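All remarks here apply to the structure that follows.
Missing here: one protein chain of the complex. Every other protein chain is in place.
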Amino acid sequence: MTKEEKKVYVNKKGLRLDGRKIDELRPLTIKAGVLKNAKGSCYLTWGQNKVLVSVQGPREVLPKHHSDPLKAIVKFNYRMAAFSVPDRKNPKPGRRDIEISKVCGEALEKAIMLEKFPNTQIEVWAQVLDSNAGSRVAVLTAASVALADAGIPMKDLVTAVAVGRAGGKIILDLNKEEEDAPDAVDMPIALMTSAKEIVLLQMDGLFSKTEWDEAYELAAKALEQIKEKQVQALKEQFLQESMETETKEKIKAEVQ
Amino acid sequence: MTKEEKKVYVNKKGLRLDGRKIDELRPLTIKAGVLKNAKGSCYLTWGQNKVLVSVQGPREVLPKHHSDPLKAIVKFNYRMAAFSVPDRKNPKPGRRDIEISKVCGEALEKAIMLEKFPNTQIEVWAQVLDSNAGSRVAVLTAASVALADAGIPMKDLVTAVAVGRAGGKIILDLNKEEEDAPDAVDMPIALMTSAKEIVLLQMDGLFSKTEWDEAYELAAKALEQIKEKQVQALKEQFLQESMETETKEKIKAEVQ
Amino acid sequence: MTKEEKKVYVNKKGLRLDGRKIDELRPLTIKAGVLKNAKGSCYLTWGQNKVLVSVQGPREVLPKHHSDPLKAIVKFNYRMAAFSVPDRKNPKPGRRDIEISKVCGEALEKAIMLEKFPNTQIEVWAQVLDSNAGSRVAVLTAASVALADAGIPMKDLVTAVAVGRAGGKIILDLNKEEEDAPDAVDMPIALMTSAKEIVLLQMDGLFSKTEWDEAYELAAKALEQIKEKQVQALKEQFLQESMETETKEKIKAEVQ
Amino acid sequence: MQKNVLLELKSEKVLTNLKDSVRTDGRKLDEYRKISIEKGIYQNAEGSAKVTLGDTEVIAGVKLLPGKPYPDSPNEGTISVGTELIPLASPFFESGPPSTDSIELSRVVDRGIRESKAVDFKKLCITEGELVFIGFVDIYAINFDGNLFDASAIAAIAALDQAKIPKIEDEKTVKDEFSGKLKLERKPILSTFAKIGNFLVLDPDLLEETAMQARFSVATTEDNFVSAFQKGLPGSIKKEDVDSAIDTAFKAAKEIRKML
Amino acid sequence: MQKNVLLELKSEKVLTNLKDSVRTDGRKLDEYRKISIEKGIYQNAEGSAKVTLGDTEVIAGVKLLPGKPYPDSPNEGTISVGTELIPLASPFFESGPPSTDSIELSRVVDRGIRESKAVDFKKLCITEGELVFIGFVDIYAINFDGNLFDASAIAAIAALDQAKIPKIEDEKTVKDEFSGKLKLERKPILSTFAKIGNFLVLDPDLLEETAMQARFSVATTEDNFVSAFQKGLPGSIKKEDVDSAIDTAFKAAKEIRKML
Partner (left out) sequence: MQKNVLLELKSEKVLTNLKDSVRTDGRKLDEYRKISIEKGIYQNAEGSAKVTLGDTEVIAGVKLLPGKPYPDSPNEGTISVGTELIPLASPFFESGPPSTDSIELSRVVDRGIRESKAVDFKKLCITEGELVFIGFVDIYAINFDGNLFDASAIAAIAALDQAKIPKIEDEKTVKDEFSGKLKLERKPILSTFAKIGNFLVLDPDLLEETAMQARFSVATTEDNFVSAFQKGLPGSIKKEDVDSAIDTAFKAAKEIRKML
């Protein structure tokens, strides 16, 4: 513990334990349309985090009396693979999985035009395959891409990131080592960035009001970058789909 | 163990370990109509026992095929708060909870005019908040009051008490220390006292037939006292409800 | 372990640890029609194995949407009594119980004329009361008799046996001691013997292709013997039922 | 349990018959059906028994497994009773987790053994404070024609009474070796009555159970104790019913105890 | 939870009223309902409290049980919070395993205590690496009229604050003897807001909860920290909402903390 407390989370050059700057994200890659059997899907890597998200629906709700005659309902399932954590995760969803599923599903509901699909349900399955701090913001960011890939109309993408404190400094995108700092605060936040609407916000620790302000600004900037990557992934997928269709058409034309 | 065996459960003056006489109840208080959201309710304290009982219904049975076209069904849920026992009670209902719920529910069914409410169910939730021997007779006595408070028509109140043996003597309303006597016998019994109909009777231990006779007489007398307290609680609640209505009417009158 | 390896599973006289020959079954008894409340039933003892199988149905499937409009479905429940194994078996069905239920149910489906009973289900309950290697082939052999006893039309009986290897020899109907041999292979197999259709086949271990051939031949021969016992049990039951009917008729005649 | 409509229709005659002093199967009010008890029938069980009560058939098996004692009784073992109402026994029994009915049944059988001190739990001690035997009694109904309470309780007592105590070495059971037999201190017999109209009938069969308003069970011991009561179902009974049930139970139990 | 159709109809007026600067029950936007806190009410609990918030009533009890520490914090105990939304509290609560709602509630209360370091887990250590106390906080809603979050969080803090620490001998609890009291290091107070239209109202009652699009909770401490955020439900909030919620929460918490 004394050893831990002596760790320098941000050094004199302003660099963190893994060499990042205070406002620097871990490497982030996003790929849409990766699963054949899903209506929409997304594979996202974020530092060591690797997540795979699928979207099914909108489709009929069973049993029927659970459906809403005015809008679609969203079923979000956050699940960690048994081997995605240092210790083995029990495959049965625990209380943490259930809470994360709830808040992530609620964060997406605001963005989806649910009223277009009354009596149906949209199912999001978010599978964490490898993890190292920040898996909930990773799956939420990926889910938003998977929904768009599924062609489900949305007001805006939902984009998420974690900010927080380690060693007295407000930093972006904490890794596990930083999350374990003695004074660590972790704050996952998700926005629809166009109108700066906060759709997910959680925090635990001891934050001053000034730190909250600072953390929010840091997050807001990073979210713009992340959103760009989301959009880029969707463009690539759209391009590829078009090309595939074109190729198919060409082949068809040649054959005929 | 040897120490236990030397305990004098009833001393030469005829007094028990807690100073009570052989036929003396622990302090008993009953209050009806304590929960705003319940159709009927009752808070009862009996020595250290503190129980809260609510009644909902009669209302539709779901799923429908569980309903009885000839009468209402009674769902009795006996539950101990996790902190209501010396060790922590696992919140998941165990076999003991399920058996007590069954026999208490059955004891009430005889008293309720079930045939007046076909296809419905009456739900009794009996929550034990603190306990010290005798919680099942406490909740059953309270449930009967809560049912009456809910306005559900009954042939008679159900009134319950435990009698038994400790240190060779037949005594009324055993506490935990007496229940742990080496020769302890515990016998919960519930009657509709008007016609002396036994609706609940359980016993485990080694009783002679004479002891059974003696125990029954002791119980029967005590049940009269307890029933008086039940009736008193209902009268007070009725009075208060009337006053509230009257006050409301007055205010209305004044306002107009 | 070294002790184990020195065990002679088949001695120079060709006899096994329990005195059986290589192709010799443990004592097998089959009795049909043993349970009053079942549509069909069978009690079978096979060495130390003692199993009781009942058949109910064909009857309506609940909930209805699980039914098949083209044929009956088969629900096979393999269960071990808690005391039927050296250690106590947890009463909750485990993964082994579920797999055995699945493969045994599937093995029977081929034999039953399911298309005669659309929208219904046939329930087989297979209770193991004592066991010593081979309980799945015992219940499957018994289930087939119980189905016939229930009057359910079948293309052929299903007959099952286990063959395998211990101490380098291919042997019939392994007992527990043989199953525990260091080189043990166990292969349960079930046939509809008339057309030599394999309806159940499982194996784990290290078998050469020649050993498979040898094992199959050994099994095929034994299955003929076992089938004879199945048929014999059904004949006896048929005879007894006829006699009972006759006796009743006689008594009726005499009374009138 | 699903409903047996046919039986419900038939059961309407039970009370009419009783008023003519006839039980549907011809028995007297205080008469058991034919009882038989088979013991020691399974090798993997330390003790086992099959009890038939008319057409009701029940099997009980006992496993004695080493385990840790409760902190407050370091030199005592314990028992644990489970009953399963499996679909073998009746087309109206369903598979799945224990029903409310089977939980009540298990607990009545368990308390009947425990509270009558039928088993001396000290005899189940292996090493004080360290290791004791836990006696798992598992009961399976295999044919159900009423009064599972008495059939199960008798089967449990019969299975325990001749149970072999496994030999223990290094805190583990030695296969197929035994250090003796578990002898019961007392053999409580449970006798169950159906209250039908104003009648109290012993050992109700399924038809009578369908007609009964209340069920009442009394356990009695050879040393003249009443060792358990359990009243069930929505109907009520009277003090006189209990008195007469006790007398009948003592008489009936004496006969059954001889068969153990 | 089943739906309360009547309430949904009524709730349509909530926003209309807010536009006229009126809360349905006459409160100001940043005003709590009447709060009362009763402590030490049950003998079997090491600590207990009942909190009423208008017509919302919640009970919390604490049991301190000896257990093994986590390998990575051998000299620290821990806590475990459970909440049950039992049918006592509302005709729309159902019995059964914890619902998603009650799981979120439990976890928010749990983290609120744990991450604000309200309890010094080192004080729960009995023998380093061997034995520590686990503080089970169990919360029961007994009457539900909105804002279970604040009622539950306050009840948990109140129950913990005066919890007695059992005396331990031979790794076991000595009955009715205590070695002292568990004093909290900090008393974080959770303040929950409903976002209804563009309004943010403190301590929503059931009617307001039925009308809200988003729920937002802020915990604050006496040493000027914000110690928790939790945003729930499908609606969104703005940075300004969070800012104003923080200010309101600090003010409100000061008053509540005095009552503990």
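Which chain is which? They are A, B, C, D and E, in the order written, and residues in each are numbered from 1.
The criterion applied here is as follows: a residue touches a chain if its C-beta (ideal position, glycine included) is under 8 Å from a C-beta of that chain, and two chains touch if they have at least 3 such contacts.
Quantities reported herein were computed from a predicted structural model and do not represent experimental measurements.
Student: In the intact complex, which of the depicted chains does the undisplayed chain touch?
Tutor: Touched by the chain not displayed, across the whole complex: A, C.
Student: Please pick, from A:Leu52, A:Val137 or A:Met203, the residue that touches the omitted chain in the full complex.
Tutor: A:Leu52
Student: Among A:Lys36, A:His65 or A:Lys252, exactly one should touch the missing chain; which is it?
Tutor: A:Lys36
Student: Have a look at C:Lys196, C:Lys221 or C:Lys235 and name the one touching the chain we're not showing.
Tutor: C:Lys196
Student: Just the residue numbers, please: which parts of subunit C touch the chain that's not shown?
Tutor: Output for subunit C: 95-96, 98-99, 101-103, 106, 109-110, 187, 192, 196-209, 212, 216.
Student: Residues of subunit A in contact with the chain that isn't shown?
Tutor: 35-39, 41, 48, 50, 52, 54, 56, 59, 77, 79, 81-88, 91-92, 123, 125, 127, 129-132
Going forward, only the chains that are shown with their structure count from here on.
Student: Report the connected components of the chain contact network with subunit E omitted.
Tutor: In the absence of subunit E, as far as touching goes, the chains form A | B, C, D.
Student: Among all chains, whose Cα centre is located farthest from the one for subunit A?
Tutor: That would be chain D.
Student: Please identify which chain has its centre, taken as the mean of its CA atoms, farthest from the centre of subunit E.
Tutor: The most remote chain is C.
Student: Once you find the CA centre of subunit B and the CA centre of subunit C, what distance in Å lies between them?
Tutor: About 53 Å, centre to centre.
Student: Could you please state the distance in Å, as a whole number, between where the Cα atoms of subunit B are centred and where those of subunit D are centred?
Tutor: 28
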